[in-house]
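All remarks here apply to the structure that follows.
One protein chain omitted, others in place.
Here the chain labels run A and B in written order, and each chain numbers its own residues starting at 1.
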Amino acid sequence: MGDKENPGGRVGRHPVLDKFTGGREVVIFVDGEPLSAREGEPVAAALYAAGRRVTRYARHTGEPRGPFCMIGLCAECCMTVDGVSNVRTCRIPVREGMRVDTPERSSG
Amino acid sequence: MSLPLEEREMAVVGCGPAGLCAAITAAKTGADVVVLDENDRAGGQLIKQIHRFFGSRRHGAGKRGYEIAGELERESEAAGVEMRLGNTVLGLFPGGEMMVEDRDGVYVLRARAVVVATGASEKGLAFPGWTLPGVMGAGAAQTLVNLHGVLPGRRVLMVGAGNVGLIVSYQLLQAGAEVVGILDVSERVGGYEVHRLRVQREGVPFYLGHRVVQARGRYGVEEVSVEEVGGASRKVFRADAVCLAVGLSPLAELAAMCGCRMVYSRELGGFMPWHDGDMRTDQPGVYVAGDAAGVEEASVAMEEGRMAGLSAAEDLGAMGRKEAERAKDEVRRFLWELRGGPYGEAKRRAKESVHCA
Partner (left out) sequence: MRVSGRKEGGETRVDPWSQAWERAAAGAVAVVDCGERIPCNPCEEACTRGAIEVGEDICAPPRFDPGLCDGCGRCVAMCPGMAVFLLDRSVGNGRARVTVPYEMGEEMRAGREVWAMDGEGKPLGKARVVGAKKRGGRAGTTLVTVEVDEGWALKVRGVRDRLITLEAPLEAEAEPLKEYPLCRCEEVSGPRVGEVAAEFASLRSLRRFSRVGLGYCQGRFCQDMLRERLARAREMEEGEVGTFRVRPPVRPVKLGKLGGEDA
């Protein structure tokens, strides 16, 4: 899928905040492909850091959607996580081996 | 089957500056207080604020937002407040009954006093392409960058030149992104002059009197076209993120649900529960504080939280009327001071019209 771009990436040096070391580096599986992420960070942030902005496709128009509010209010970042549908990926922390899938369009 | 029921004296929904101050104030009078918040960290939106705050010492001025969050959290622990993070209040019903979801399930909590301190949500701005990945709230960008260390993009266009737009722009620069411009439909910068100057000092251009026409891209934003209001010429920015800082709305759904009369104020961001100067709503035992009671600054949220905490403590009988009045007078004085100046006075007038609505 052509939805892996390279927008922001991770913050390097920061004048105020300590290094964003976060949790240890683990591997999760996004649409079956391995992706390295930091344990405990929201799945949506891990996807963004890897340059993947698309979390789902709109039900009717099929247009790509991505995280919009990052605090669990908008549901644009909903994906299927470990087989559970409609999970807000901005609110679910990364765990090793997690399976994250782009929802089927019909399941909304 | 029935859900487990728990009875408490006082419950605060929302663990931001307003909720924590309400809880601390009431707990200090001896009230039994539990704070519920859906997030795993205390502090509400303070935890992603890395700039130094305005206000006075009482409001943590000169400290960074996340430092203030830490102090309030320690203070509430010392005051004996029970903090229940990761507990989402799904509903609030007349009589102070709440439906709460935690990790294990859903339970019912009934409290004689409930403070709704649920904050605000960012407003949307619809244009062709606003649904593209990469278009997000300025607060969302702030969450990504300051909490999770992830940049929303390398080249960001900020829409909105109020304080949020200016502050988040600066924070994006601090994290290493480029801010290709700050755009506002108004001809003037809405935020504080000092915020404007420090962004301008970094070479960020302002496009005042401009609006977004549309954002384009295949899997996310790649470019954004803008136009001068009333003009014909268009400009196209190459950008991989567009941040919307077009205002906040009070998030007081729980108050509305339990029957509080809602009143409208454009200046304060939209509909909020009617409340008096002591932060009592028209529903007995239900109080409101902070952005949920009309969008203002964090320092005001803290004072409103204290006021709500005092009113609740008074109504619960944890505090005598005279003693409560004395403490409230002090809070009133601080609120009056904070609502000074041209920005504050507009808020004060709006707040007064809410009290009278």
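Assume a contact is a pair of C-beta atoms (placed from the backbone, for glycine too) under 8 Å apart; a residue touches a chain by one contact, two chains touch by 3 or more.
Worth saying up front: this structure is predicted, and the values here are computed from it rather than measured.
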Checklist entry - Considering the whole complex, which of B:His148, B:Arg196, B:Lys328 or B:Lys351 touches the chain not shown? => result B:Arg196
Checklist entry - Which residue among B:Thr25, B:Ser76 or B:Thr131 touches the omitted chain? => result B:Thr131
Item to check | Residues in chain A touching the chain absent from view | outcome: 12-18, 58-61, 65, 68-69, 72-76, 78, 86, 88
Next on the checklist: Suppose we count only contacts with the excluded chain; which residues of chain B make the list?
Outcome noted: 1-3, 38, 50-57, 61-62, 64, 67, 88-91, 99, 101, 103-106, 121-131, 155, 173-176, 178, 180-181, 188-189, 192-198, 200-209, 213-214, 225-226, 232-238, 247, 249, 251, 253-254, 256-257, 262-266, 270-271, 297, 299, 337-344
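Convention: only the chains that are shown with their structure count from here on.
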Item to check | List of chain A residues in touch with chain B within their complex | outcome: 2-3, 5, 7-17, 20, 22, 41-42, 45, 48-49, 53-55, 58, 63-73, 90
Item to check | chain B to chain A touching residues, read off their complex | outcome: 38, 50, 64, 121-122, 131-137, 139-141, 143-146, 148-154, 174-177, 218-220, 240-241
